[in-house]
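Heads up, one of the protein chains got dropped from this complex, but the rest are sitting where they should.
Residue numbering begins at 1 within each chain, and the chains themselves are lettered A and B in the order written.
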Amino acid sequence: MSDLSLARAALDVSPPSGLGAQVEAMPLRGMVTIRGDLGDAGFAAALQAATGCAVPEVRGSTVSGDTRVLWMSADEVMIFCAWDAAPGVVATFMEKAGDAHVLALDVSDARAVFRVSGEKAWRVLAKGAPVDLERMEPGEVRRTRIATVAAGIVRTDGDAFEIFCFRSFSTYLWNWLCVGAGAESLSDL
Amino acid sequence: MTRLKSGGALIDRDTSVTFTFDGKPFRGMKGDTLASALLANGVRLVNRSYKYHRPRGVVTSGPEEPNALVNLGSGDRHEPNIRMTQIELFDGLEATSQNRYPSLKSDVGVLNAAASRLYPAGFYYKTFIHPRVAWKHLFEPVIRRIAGLGRAPTEADPDTYEHQYAFCDTLIAGGGPAGLLAARRAGEAGERVMLVEQTERWGGRLLTDDDAEIDGKPARDWIAGQVAALEAMENVTLRLRTCCSAAFDHGYALLYERRADHMTPTGPRHRLWRVRAGQIVGATGMIERPIPFYGNDFPGVMLASAVRDYVRLWGVAPGQRTVLYTTNDDGYRTALALHEAGCHVAAILDARADPVGILVEQAREAGLTVMSATGIGKVSGNRDGVREIQTVPLDRGDDVELGKRIECDCVAMAGGWSPVVHLYSHSGGKVVWDADRAMYRPDPENPPRDRHGEPYVRLVGGAGGALTTGDVLASVGGATPSVVAAAEQPARPVWFTPSQGKAALGGKHFLDYQNDVTVADIRLAAREGFESVEHAKRYTTLGMATDQGKLSNINGHAILAETLGKAMADVGTTTFRPPYTPISMGVIAGQEKGLLFKPVRQTALHDWHAEQGAEFEPVGDWRRPYRYQRDSEGREASITREIKRVREKVGLLDASTLGKIIVRGPDAGKFLDLMYTNMMSTLKPGKCRYGLMCNDNGFLMDDGVVARLDEQTFLCHTTSGGSDRVHAWMEEWLQTEWFDMRVLTANVTEQWSQFAVAGPNARALLERLEGDVDFAALPFMGFAEGTVAGMPVRVFRISFSGELSYELAVPTSYALSLWEALLDVGGDLGVGPYGTEALHVLRAEKGFIVIGDETDGTVTPHDVGMSWAVSKKKDDFIGKRAMERSDLTRQGRKQLVGLLTEDPGYVLPDGAHALSKDGERAIGHVTSTYHSPTIGRSIAMALIEGGMDRMGETVQIGIDRKTSVKAVIASPVFYDKDGARQNV
Partner (left out) sequence: MLLIQCPVCGVEAEETEFAPGGEAHILRPEPGCSDAEWSAYLFERKNPRAVHYERWRHAFGCGKWFHMARHTHTLEIFGVYAADAPEPPQEIRDRIAERTAP
């Protein structure tokens, strides 16, 4: 009986379109933070068992079905999966990891995810992220700031980016993205 | 009208544009600037100077303009100090003049000018010192009325602005011949290139001075060819109306794009490009220098290059009879341009003894009078402009007198050219004085260097010191196009005339038009000992106006050098600071204004709180409900109601903002023993302990309840707003000091929403919800996990109010469901929400500290009476060694106490000082102060020197300079001293 609508209540705004960039608030998503030794074979095996994905390269991501594993730091990955799959991912990982020194937490409610897509999508983000988004590779993960909010950006495919931030900032970031995507200036960028 | 019958490369004679200046309607043409349109309408008086309110006209045709500043727009789009030489005319443009009252033509401030002998350099410093009392009532009001350029806007700016981050291999500033060629070369090499140009056109000076042939083509055709080739390159970005305002360290540059100043804005008006470039090529050209002579500021005295720009680009004759005063061959182009356009050239005065070059000969062939070794000695005129000049012979020793009078309405000054070296200087490059060419040019030995120590800014073309089209193109490097252009003879630098003899009138040779700084001011400064160029600048204000001395600095420095008897190179120059030309305030903010000004963090219940009448308060970046308004009750009443609810029934507090950090690993206990002053490793799973965190100075920095979830896992609560800081603090120690420890952390603050359920009815309320948590069995400082109302919860039996209290944490997507469930089942138990003000009063009644209220970064746990939370058993923890330092152990440190005012109805002001017996010294201050509805009187907490030994003592608390009140020092625990209420 979780209240799925609540976390997005503040985001129930029609996204702008027609200027080359579309902003969407993504529905609740399963998320798991895992920390440990990413280079350890046992870690890789446990991650594979829990997600079907290999350990990603530095700043990369790996995908299996609707699960994506994102490189977050030298000893940390983030798993995006179906919302109700997260507890299973934690349980499987911890069981397979055995006595290894690891940490796996269901953090599905901690962050909000937005999708910005379209040929001008990167221009919208470039209004506040000090990152060479034009040259970002598909699947690449970049943790940075957007305006002054800490955010992660993953180029999912082609012109589409997913943005994740702590949920307390979601109203702010949603408004920020919509203002940027709705500015008529996109036409001359 | 002074619009010429033909010519004007930039104007569209078939499209007329209407605008107003000082309310009067005018007509211009599409392609005009405000300056060219006003000149075409015969308007020469456009401004009054800042200090003396002297009548001033347009001097230049570009961004270096010192005089022609206007207020642009009206109402909420009013903007002051805009250079009319850079304003592209559009239908409906409104401009008003500045620095005049009541009007440009009859300005009363001109009295200042009559008294101009009263305003020498340093006048303000010397005059407004004595008598002191005069400052407030006499000097300040007068100065305030006359100070400042333009009028500040009074309404909020309705326009929008934005930023854009960009990355490139090479950024080229300036779209003249050098910039275009540099872009072409870089583009062909496959680089990612940005080429920006501050005006709305490509080509730079070649558009005006199109007498050269490049690669066998007329200059204009060559430009069009370059632009077309660049536009076809995918790796080249071209932007007009975009000025490279600044070049900073490591290739960071700011570009100021005036996106919509030439039209009714659609979308953002200005855009700030934040570029990171591998190389920056400055193709920023040159600015012509004026020549200071007596009366050189009458309307109609202009730069020679500007005069021919107006003729050739806008088809406007700045005058009907022009005198050209030149120090070089290039100036002759102006005479030739005027002559070709059918305007009379009254005379050419050439400072050189024997002018010969090709351009000189062309002028002579055209029948123009050339006077050699001759300068202008004096200009006469009125507010409408120049009437006549008087020549002065140069090089004749001390006894020269003014010579021939020549009637004219325009004077064109060609004093030589100064490279625009700003971008080189912004980023740390040095400039050197080139005596042969009489200019500061970039010093190739001292370029700006990037993070690898390699040069990354290069100035090409005029900016690099090239004076002819051939040299300009050759300076770019690579294959140089062939150029056919007139050869030019050397110039003769002239800093002002006459420089000696009886004719050397000094008072009205203006150097800095905008700040009214004269040659005499610089000389006075030098005589008074302001010998450093930096000191002379600040003393005289030379170059300190909005134009930053683009026209005045070189002449000013030369005059300083001459007065001091030094070489120019030994005097040096001031440093150029960004931005190159002023940028709008709006563009600095970009998109982050109004709603987006600053990120605000909201809990999952934010909308619920708002619907329930919450008044929010900022706590860090968070917004928390301060109190909830019910009906028409007053502020105090609502807070009292919420306090009583907790003391008598049961209240709910949204405590989701408290930080929550998971600390896990075999060494987690050991690690937390170091992080907290108390022992955490001995905590049993299922138990909670209140912990204090200090820095290595021994001062409190955070506090919170730590729960041990299992053998290897702890959950550390932090203060609201402290979660990021404390998490970063833990990671810092793990990564940089104790990196061998096997500990992993995660900040789960936002995963969990957390509510305090506090009050005598708390347990009864919670027991009404179905679930598997045994609330009655959970002891004080106990922790349990389970299901409540079908939701996964963590329950902590902890209390910050002194009442029976539980805190429930649920994953955030369940937050509203749990909150509403608690409200639904407890109506008859009196349940309702309470805000942070009630929370603060409740904790103060119990003497609980708040980090940031009772602490200020200089307070130890011992100071606040919490020695019990500082372990004596541990070898080390952060802050331990510092607490042994002499100042932290000395007697008489400020200690936390309670204060009870003599008048129980009087609530002390926050921060009020406690006074020593003689009233001379502050011995402490009030840290928290409230009216306590629970005990029916005011209460306060304070840090007082030696406070714990002063129980029962009465102290004076200063309220203001005259009043103080008495208060008795007491225990800070005002209510339920034994803690009986929470142990039920």
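The rule we apply is simple: a residue touches a chain if its C-beta (ideal position, glycine included) is under 8 Å from a C-beta of that chain, and two chains touch if they have at least 3 such contacts.
It should be emphasised that the depicted structure is a prediction, and the values quoted were computed from it without experimental measurement.
Among A:46, A:72 or A:125, only A:72 touches the chain that is left out of the view.
Within the whole complex, the absent chain has one touching residue among B:77, B:201 or B:276, and that is B:276. Touch with the chain omitted from the figure is made, among B:876, B:918 or B:978, by B:876. Within the set B:217, B:635, B:684 or B:885, the residue that contacts the chain not displayed is B:885.
Only one residue from B:453, B:919 or B:952 touches the chain missing from this view: B:453. In the full complex, subunit B touches the omitted chain through residues 248-252, 276, 428, 449, 451-453, 696-697, 728, 731-732, 735-737, 739, 875-876, 880-882, 885-886. By the touch definition given at the top, subunit A reaches the unshown chain through residues 58-59, 72-74, 130-131, 142-145, 150.
Convention: only the chains that are shown with their structure count from here on.
Distance between chain centres (mean CA atoms), subunit A to subunit B: 33 Å. Chain contact summary for the complex, subunit B toward subunit A: residues 160, 162-167, 259, 266-268, 271, 274, 276, 590-592, 595-596, 598-604, 606-607, 622, 662, 664-666, 742, 744-746, 748-752, 790-791, 811-817. Residues 1-4, 6-7, 9-10, 28, 33, 35-36, 75, 101-103, 105-111, 123, 126-132, 134-135, 147-149, 166-169, 171-173, 175-176, 179-180, 183-189 of subunit A are the ones that touch subunit B when the two sit in their complex.
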